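Missing here is one protein chain; the remaining ones are kept as they sit in the complex.
Labels for the chains are A, B and C, by order of writing; each one numbers its residues from 1.
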């Protein structure tokens, strides 16, 4: 029986060519697998047909948008995860989802190999292959772009030679990866890090500098999960879409940064993630209201590590699993409403309301009704400052 | 000989009354000490004269703005210090400076006591007293507002009874603390955390929603210290003032948050810190360009702890001293230029340029000239993913 | 109706006197609550009768040894918790258990107050009162030793005056706290930290320097919980008792240290915890075999924080709750057998065996059969060392 390879398929030039390229290289039959994580673009049926037309023996397409929203984006919000304090892990979140579907398809179709179109200097090759090593380590990886010289020029030549039904003429100057949670853009002129991005780079967000009316809304969270906007209950997918639309219209969520890649180099990246950035801002503020101080302080380190692991391709790792338990427990009481104003590129929280608030007006107020026992402060300060006091005395004596 | 108390003096109603109140309470002579940390307001000579007129036997006033900028604000920028990821430690930074001057004045004037006007539920009492415990633990603390019932009403009655030269009529609805690095506002209606701030609350920043032209500038850093704006060399004080002016004019640096106080409660705080927020954003991005990945990841935890210590009143602690060494070394190569656009409440980095950049165009580019050896990736991924791969195999076997 | 106070009762001089002292001080009826955490000594019925004879209106005694072992000691083993890398939290673990029973008794007996015999400079007062604040904050705390001058001399005088049935003549030179998990000793001559402990200090452990035969045993763990010794299934209580007996007979588990108290000072402490130290050593080694590297590295920080929280009296805190979830998940596969030799004060692991081992002979061996693909190393090293390589190049260029 002929061997089979499942190929992560996008419908674009590179992976369309890869169908034939991989088939020739390996002698195997190619099963194309396309996953809709909300990247938009063509209809899944069109994508499926193109895969077949390009030589795939099977083409699996799956609408995984709800799954992506609920099982990948929501945990990222609960962990406030911003790699390097800025990047909400857009591409890094979708890779384990795709890997999961690839592994399932490989089992179903008895594949012995898996193919992807990643280059050898990006993070995504690691995320794909580390994910596959975790879920289905027996699969052999085929990576034509990285390992067998399938450059863009050669891909175009291959497509023309084989008469593949792909339009090779339209060449975008941008290298783009996008999904429900955001959009990443790389391009030649941004590789000079002194150059600023131009408006043409953006697609999910309108120009924040343009004059327009602010948009005020209220997001409801239940145990750290956004569950409603302006009182209307929505699924995770619907909420992220709604927030993308409204925050995007106000220019919220543009990110321009130099980033530490897992593969050892720094790279320039431009992102747009309007819904993600607005929802994380809202979630952080609701945590400030409902999470106890020591837990909040420790959680910052957990959130950082969670984001690093996901960025680093270790979604399916034991540490990720244990951090997930911490994050879930810490979110248990993160319920309530956050009012925000979206405007001019900013998502600004202006109000918080929660049944499980730890903010206590009676303790906080300076008005009459103050319930805080101020006579306790003196003892607290005395004990609190004692270790540093003793050390400073010693330091002065020791000179 | 009559005992002496050094009193942290602001020139306002409370501490002006405290001069006489503390003198009566303790039988000691009062030496008023006023420190200019850039809080603006009255001339220091006017403040000095009022202290004397209110009964102080001596009045020490000191312009500590350069010292505050260089030795307190700059280290905070180098540590990117944002308490709870948001608050740049405005008041928390000035307290140790004031404490240092109080301790020096106490030694010079042979004081045995020190007085302050803090309440018993805020952080500042801790910062004052923990700082004094570290620098001059023999001083007895007198805190009339917290410990001997000097409420605002009693203070006004005291002022009127003694005929003190203070205008007791003007009552601001806001409780304000401000200095070079920013401004903190508390007020009754903000104690309802569902209420948003009104424009009247702000003074260092213009309304970000107003239409105006963007302001583009270039900040130069040397070893993590901002040293020039638009190519013009400036002292730390001058740079923070310049950035306050320009970022403030664009509405940058407003913060509205629920905050975990050291004294165990959550409180609502509104801050403005235009220069601080713009400079920290610039510094963070220059770090992204010049600091190696593992160091950058670890430094996030160090920065967090640094900020917590300062917030918690432990400026003069051994841990702070050791973290300082780490932060200074990590900043050794944080030199170069950051171009930012200030506009609509946002300070957005658009360019970076550095002789000590770790961003390497030849490694990062996807153009011809790419120097990255992509054949190495496969081995890296294999080893990188091995621990999680083995663990997942085990997990599947164990069920 | 007369108010009631629940009193943490040990049966000893101090708390026996406290029954009457607190009754006189508060005018309330005293309900004595004695909890058996394995501290040994008198029969609980004797203790109960003494409480009544000393004036308690009710005396509650509870054998909480199984509860203490299973719900307090076992989690400490799973977190390898050694405060300052040495002290297995003996007293710190029993306080929240006692607090829980005090709070339950207070609810049952409609008490409005709670009493304890702690001094004002130890950790235990914090553990009692912080625990009560968490579980039953409405209770008013009465602490006669700390707050109303009940010194030892006054206690003896009170006992003699009232004719209490307590032998006041036997005065141990040692201040001792002991329970199932270990024993803490303080005494005058150890307050000079240059003095070593003498043999007389110890009770749970025999002299490790004495010549005797080694004792070899096998401990079985299931998900981080010790479940059998030498193949015989035992309850947590039975295992800790068995290990105390056998490790104690070999002099294992003596600790002599200078310790950072929560209340701001350093103190000298001598502990014995034979079972605890042997079980933690076994658990750590089984973790080394069954826990993945990144998880193990992060867990060290979690374990440290867990121990600090418990030491610091914050057992009932939200952070503790979230750390518990992490620790439980990390222990999911910590199952298997550890062979140890107990001898000469040392508990030395000599063998490990586990169905869920991550140690893979085929990958580790240098013999024929080696399954490790050594050709991958080169790529790994190239990428692994790249960030530091680039940084060193920069450093040399920058000088």
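Some notes on this structure:
Criterion: a residue touches a chain if its C-beta (ideal position, glycine included) is under 8 Å from a C-beta of that chain, and two chains touch if they have at least 3 such contacts.
Quick caveat: nothing in here was measured; it's all calculated off a predicted structure.
For the chain left out of this panel, the touching residue among A:58, A:186 or A:294 is A:294.
In the full complex, chain A touches the hidden chain at residues 292-294, 333, 355-358, 360, 363, 373, 375-380, 382-384, 387-388, 390-391, 394-395, 398.
As for the chain not pictured, it touches chain C at residues 84-85, 119-121, 125-126, 129-130, 133-135, 137, 146-147, 175, 186, 188, 191-197, 208-209, 211, 214, 254, 256-260, 263-268, 284-285, 288-289, 293, 296-297, 300-301, 304, 308, 313-314, 316-318, 339, 341, 343-346, 348-353, 357-361, 363-367, 370, 372, 374-378, 380-382, 384-389, 391-393. As for the chain not pictured, it touches chain B at residues 260, 263-265, 291-292, 294-295, 298-299, 301, 305, 309, 314, 317-319, 321-326, 328-330, 383-387, 390.
Everything below uses one rule, namely that only the chains that are shown with their structure count from here on.
Of all chains, the one whose mean C-alpha position sits at the greatest distance from that of chain B is C.
Note: centroid distance chain A to chain B, computed from Cα atoms, is 32 Å.
Once the centre of each chain is set as its mean CA position, chain A and chain C turn out to be 42 Å apart. Across the assembly, chain C contributes residues 292, 294, 383-384, 387, 390 that each touch 2 or more other chains.
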